[in-house]
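One structure coming up, written as structure tokens, with questions to follow.
Some chains have been omitted; the remaining ones sit where they do in the full complex.
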Amino acid sequence: MHSRSKTLSLLQLDHLHIQLGKQAIVRGVSMQLNAGDIGCLLGPSGCGKTTLLRAIAGFQSVTAGAIALAGQQVSSPTATQAPEQRGIGMVFQDFALFPHLTVAENISFGMRHASHQEKQLRVDELLNRIGLPGYQKRYPHELSGGQQQRVALARALAPRPRLLLLDEPFSSLDAELRERLAIEVRELLKKEQITALLVTHDQQEAFAMADQAGVMYQGELLQWDTPYQLYHQPRHQMVADFIGHGVLLQGTVNASGRMASPLGMLEHPSLSAVADGTPVNFLVRPDDLVPDPQSRLRGTIKARGFRGAHNLYTVELTSGVEVLTLSPSHEQLRVGDELGLRPDFDHLVVFAADHCELPGFSNQAPAFPDGLPEAQSA
Amino acid sequence: ATINVYSARKEALIKPVLEQFSEKTGIDVRLLTGNGDALLARLQHEGENSPADLFLTVDAGNLHRAAEAGIFQPITSTDVLNKVPAHLHGVDNLWVGLSLRARPIFYAKGKVDPSELNGYEDLASEKWANNVCIRSSDNIYNQSLTAALISHWGEEKTEQWAKGLVGNLAKPPVGGDRDQIKAVAAGVCDIAVANTYYLGLMEASDDAAEREAASKVSIFWPNQDSFGTHVNVSGIGLTQHAKHKDAAQQLIAYLLSEEAQLWYAATNNEYPAVTDVEWSERLQNWGEFQMDDIDMRVLGENNAAAVKLMNRAGWR
Amino acid sequence: MVIVWSLLELLFGGDFSTLSHLWQTVIPEYVRHSLLLMAGVTVGVIVLGVSTAWLTTSCRFPGQRFLSWALLLPLAMPAYITAYTYTGMLDYGGPVQQSLREWFGWSYGDYWFPQIRSLGGAIAVLSLVLFPYVYLITRATFIQQSATTLEAGRSLGLTPWQCFLRIALPLARPAIVTGTTLALMETLADYGTVQYFGVTTFTTGIFRTWYGLGDLYGALQLAGLLLLAVITLILIERWSRRQARYDQRNPRPATPFELRGGKAWLASVVCWLPLIFGFILPAMQLASWSIERWQVWTDPTFWNLTWNSFSLAMVAALLVVLVALWLAYGRRQLPNRWIRTSVAFAGLGYAIPGLVIAVGLLVLLTAADHVIIDISKAWFDWNPGLLLSGTLFALLFAYAVRFLSVALQTLQAGLAEIRPSMDEAARIHGYKPLQVLRMIHLPLLRPSVLTALILVGVDVLKELPATLVLRPFDFNTLAVRAYEMAGDERLADAGPPALMMVMVGLIPVILLSRAMLKSQQNALKEQDFVPVTA
């Protein structure tokens, strides 16, 4: 079993710690990525994603723990293999295009042993893929922000590295292009058998691309799992909160393995293991509550957010608790309207109430009564 | 053979004679000119591997320092030694003088009556308050002059003198000797101290303005009743580790030959070190005078004391 | 490095009696003069250098292209030569005062005329000759500055002028400091000019101790003190910058302002004045002297000198810039303490008078030579002579020690403008640090490398004291010739070599600055101009 995981895993992080100055930026991160897989890192701004990628690339020394590439240790507190020897590609968050080279020269930069013709072919192919055919001769400062970002992506793809690190590679692109590129890049990576680790702020992107995904928070990797599990079975309150919309409500488990909650009595197999009278927090996603005029659970609309196909409503229940629900945007409900809601839980995600206090929530965003994480302060 | 010369004299003032020597004897001479103290340091550190056979430098102080540093060996050629008066020899004949340069007082023709002047003492007397020009004490010429005065007057009196001199200055002690002469001509001051050969250069200049300035000043030979006018020396020594001793001494002898001595006097208006060589016309025009025949070694020994004294006197 | 150590060793070898004498008598004045001189030169070079650099990079006005390279020319003038020419013109014996006296029938003392041989004069002359350091290095950074950063300033309500003061200037700070430091180091090490102007400075003290008191140790002790002062200055500056950085994302070149009318005229004047006073006037004086001495132009030895000077300058410049590149880059790649200190020390050579360096080097090289000779004698029974100290090697070594800091600082100022993510992006593509240097940094650093080459080349061309001490037999340069003539107060004879030095210096200056101009224009090729209406 051990040897098998070794042969398969291309990237392995082992209790990695990284300090910048006096601050611990990455704290005890362990994960593993199998060859050919695509991994996605999510996490709030400033949580240490870029720092982690830089350590994997070899630009950042580690304070404790180890990084192994294809079973070979490349970073440890005592020894760091040079970045150029790791066979890693990287798309930098700030693009880092070479201003004195043309687009074609930038893209073919890493193809050191290729012939002129090979380079040209690859450049043309990649420029087509990223939707910039004919841009070979431009200089980076003659491109728009999104075009620069796409060139940076092509540059990293060109030499077919064994591991590709992508730091928010689509952040400057419009939704359409981003979606198309995400799919194309995924295809390309699979075709060329490149393993990739992607940092993104877009959950859709993570869901669409990733074989494995994880959420980082304040330097820790809270969960590393499949995207589906991450959304529906978060193992950490913070993960539940960060992925998708939702609110956490309080409930109390009673003797029969049911839970008394502001939504009424709820049942769930996992509750049977919990002792009688335990206070718990449970996650309510917008799609867990279906508008239903007949329902006895009633509330008033406090806020409405237009999101294209749907509106996202913040509803104050008669008990005073605020929840979220979705409704097609054609149905014109207004702020102040009353409506009924029917709980329709597929998974009930429950946390011990004292487990993982959510630190310093802001309460300024009315649409999200449970608040949002503040960036960890200095 | 080839002999190697380190020279603190500028190339233009030595190379032509060396070329003549090579022509005459077939001995090649390689020349390296530079700052005296630096060349001395170079000689010292090169030690026994030094290529230099001869070291030529200007001023008794420098010669003395070189001798002290032990880079010379005694000159043995009697040919050489006999030509130069004994007070122009270094200790143990470690060097010999080649030419002499006098440092008298210059005065504004017509404005100053030479009979009002007597000697270097005048520079400090109240009579010439705000009326004296002299260059900075950085300059070795002034250091040697002061060193000579120390041996004549003692340190205390010389310091008084230096202070008086500083009080009498018409302008800050800036510029070269030539500038002091020009200052007299321009009316900045009435008397100044400078080496005579600068006046010679000005008189022979092809710049009319310089010639005119030169025509406005005269030389006064100070202290003719006492120790005489201060003169300094340029000299040469055979290096400790000279590889071509004989040829080198041949060159010294040539530099003391009438031909070479005349060339010096003519080219740079210096006074020949060899007593019986006739002076050039210009030197004769400036008149005969009594030279201070103080032992040149003393100048060297007193140099540091002189600088400190001038520092104390505030002579910049 | 080695030099510094050997100096430090000497420093604590001697006794301090001379030092205490000097302390009681002249040092306070020397220090005061040095400080005043430095303060004056600082103001002078910054005002002249930064204003011209900004105008020629960010504005378009008649003559701007010519001026952008011509402003380097004052650098080709050795400071003491400029001092001589101005003294020749402005002293009481010179044509200006003479004509005044003749026209108005005045005699000396009847009228006021600024004393050129004074602290003020020294400040003026040194500023005029040294401002191109600031001009060149600052200009190289202005060219690299990102337009977006300046636009951000304007979007926050700053006028172009305020943008210059509050953004461009602080961002160019490493460059300005570098240029000024170089000018100040040169000022501190200068002996010729201040001596000629009768301004006693700390360096005067060093030489006075050595020559006058015959106390080499005392002199070295003073040099050591000087060094300490310089180190302190540099440390203070470094500390004040702390973690601030100067690299900008997306170096998109800025669009220059078209100046019209009065503003264009004013800009021209601001740029022409330092050129006229720093170069044209002195060069004209040199030219007039050279015409008097027309014979030398047909003298083959004179052309020999010219060739010596030129080839030496070229070789030394290439060598020094290569070493500096290696060090600066090493520091960027491996910013550990050892490299930091050695780079810092390597940069100090410029503040020490050339003669002191030369002597320090002499000690070192002759010692090495003795060892080589002993070994060679023992093994091969052959005496190779002074291989190191007696050849051009010594000279090149001395230039390297002395001018390393010029190249190093120029390059470091340039490197500071390149974002570290550039390095990383290149290395992640499998390039080793040296390949990254060649493919990324050198092209991006082009303005800085060219600047370093010009500065070192011209400096070597002018270099005097070390050349005097360390050159081999019968090897002369233009600088030595000019100095010997000038030292004997034969100014007219000093004319041709000095003029030739300027002309030889001009060739690389023109060639390289045209290359710089080209790289700037490349960057601008697609840009159109925003007309300014105010």
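In order of appearance the chains are A, B and C, and numbering begins at 1 in each one.
What we mean here is this: contacts are C-beta pairs under 8 Å (C-beta built on N, C-alpha and C of every residue); 3 or more make two chains touch, one makes a residue touch a chain.
Model, not experiment: these values are computed from the prediction.
J.: So how many copies of each protein chain are actually in this file?
T.: A x2, B x1, C x1
By definition in this document, only the chains that are shown with their structure count from here on.
J.: Would you identify the shape of the chain contact graph, picking one of line, ring, star, complete or other?
T.: Basically the chains just string along in a line.
J.: What is the distance, in whole Å, between the centres of chain A and chain C, each centre taken as the mean of its C-alpha atoms?
T.: Roughly 54 Å separates the two chain centres.
J.: Roughly how far is chain A from chain B, centre to centre by C-alpha average, rounded to an integer in Å?
T.: Distance between chain centres, rounded to whole Å: 88 Å.
J.: Return the distance between the CA-based centres of chain B and chain C, expressed in whole Å.
T.: Centre separation, chain B to chain C: 35 Å.
J.: Which residues of chain C touch chain A in the complex?
T.: Those residues of chain C that touch chain A are 249-253, 419, 421-422, 424-432, 439-440, 443-444, 523, 526.
J.: Inside the complex, what are the residues of chain A that reach chain C?
T.: Of all residues in chain A, those touching chain C are 54, 57, 59, 82-84, 87-90, 92, 94, 96-100, 109-110, 112, 139-142, 155-156, 159.
J.: Provide the residue numbers of chain B that touch chain C in the complex, in ascending order.
T.: 4, 10-13, 30-35, 37-39, 41-42, 45-47, 49-51, 61, 65, 136-138, 140, 143, 171-179, 182-183, 185-188, 198, 201, 206-207, 209, 213, 303-304, 306-308, 311-312, 316
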